[in-house]
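As you look at this complex, bear in mind that one protein chain is not there, while each of the others sits in place.
Now for chain A:
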Amino acid sequence: MIYRKFKLSKAVILRLSGEDKRILKILEDVVKDVAQLYEQQLSDGFYPSGVSRDQIEKSSRKNATLLSPFTYVSLENKELKAVPFHQKYASYLQPIAQKIETAAKISSNHSFRNYLRARAKSLISGDYKTADIVWFSVRNSAIDFSVGPFERYLDKLFFRKRIFQAHVGVVDQELTEKANQIKETLFISAKISHNKHHSTNIPRKGVNVFVEETPSTSGYMADVLFSGEHFPSDLEIMQQYGSKILIYEPQLKEKFERVHYPIFKSIFEKRFASKYSKELLFKATAWNVLLYELGRQLHKFIGARERLSEFYGPIDEANGFASGIQHAKNLVVKGLISQDELEAIIIIHIVWMFADWLLYKNGKAMESYVYGNAIDLHYYLVSGALKEQRGISWPNFSKIFFEIEALAEILVGLLEKGSYQEAKEFVEKNAQLDNFERLAKNLKNIKLTL
């Protein structure tokens, strides 16, 4: 499915002004249009068929734009050519940009109007970076919106080319406030500390967290039902202009209902599972996404992706969960989340690993997710923190937490200054997918439909 529509809650609808509602209607229309563009891009692919990775790499030495994230590679007269997305898909993008312009004209919020204009312009000019930067400076808008080629997961050759997606969201003020409290609490201690590696890696302009109700989503984020995303992916822009963590509440709910909760019911021993209410687990799912994104944010190191190459993905993924949950102890001792909530967060972390495994098997999750999760799972199983006995029996939470702390330290060390060889050895030793194969026997009855 490439376009999703969700109902807004009563409370959110009532908070919207007449102007907001008019803008929302236009932007929903834009999101729908992007679904067609996504479909076209899926059918085109990023590279011409029959051309190998080596050929593209060789040609890119003469023409670097072939490897640009924002170009389609075509084969013309036996020569590889780079066609910028804004040219190749101009027939889709021009009407979309016009609609965004119309929405901008209605908006009386200066920063949001500027942003909409920058976003519209980016679709025509291909300057997506400027639009992202302006996006981070939007203030006091009930509506959020994004459209562009953002995610690189479908480029199986080079993991560079981006695919289009769009969303329109309305900020859930209550949950956004709570999410920002969590973020601030974690960042305050990170900023004060002197000898921890994360201190210097918080963007100067800050990390903005938003929990949003999304009336519509389309493209890749809708296809794989993302629960949240972190923008931008370019680390230098992030350091200079800040970043944005978005949690898509309706998609999170949908995924929880369709994937996470059924997995929870299947993999845990019944008596144990009965201790945790569905409501608590859903809340924990939201905080788990947030902690994961914050965990990754706190340990972004310039050059890590290039230094660790193909092992960066699994290590970054494993660290997102490990560091995120490790930092959560600050929240527990300071009274921001309860003991029960931390237990539920750990349970959902385990569930999440199996969800990614199932999604991966169905072509809806990245290999690096699964390898990253396999590292975490291996640590819990080897230490005896997780035991198998007709499903996962009572997890030993304090042992899991102990392992998480030890693991987070290793992972952060690798991200900060580990060599390629060290990362390779670590991933090869610990990312054991056979643990999933064995434990996934309990998931046979789950029908995975996104």
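The working rule: contacts are C-beta pairs under 8 Å (C-beta built on N, C-alpha and C of every residue); 3 or more make two chains touch, one makes a residue touch a chain; residues count from 1.
Here is the rule we use: contacts and distances are computed from a predicted model.
Undergrad: Among "cysteine desulfurase", "Phenol 2-monooxygenase P2 subunit", "Transcription elongation factor GreA" or "ATP-binding cassette domain-containing protein", go ahead and choose the protein name stored in UniProt for the chain not displayed.
TA: The UniProt record for the chain left out of view names it "Transcription elongation factor GreA".
Undergrad: Which residue from A:331, A:358, A:381 or A:439 sits in contact with the chain not drawn here?
TA: Once the missing chain is taken into account, the touching residue is A:331.
Undergrad: Can you work out which residue in A:43, A:77, A:398 or A:445 touches the chain that's missing from view?
TA: That would be A:398, which touches the missing chain.
Undergrad: Who touches the missing chain here, A:41, A:122, A:165 or A:185?
TA: Residue touching the chain left out of view: A:185.
Undergrad: Determine and list the chain A residues touching the chain excluded from the picture.
TA: On the chain A side, contact with the omitted chain comes from 10-11, 13-14, 180-185, 188-190, 192-196, 329, 331-336, 339, 342-343, 346, 397-398, 401.
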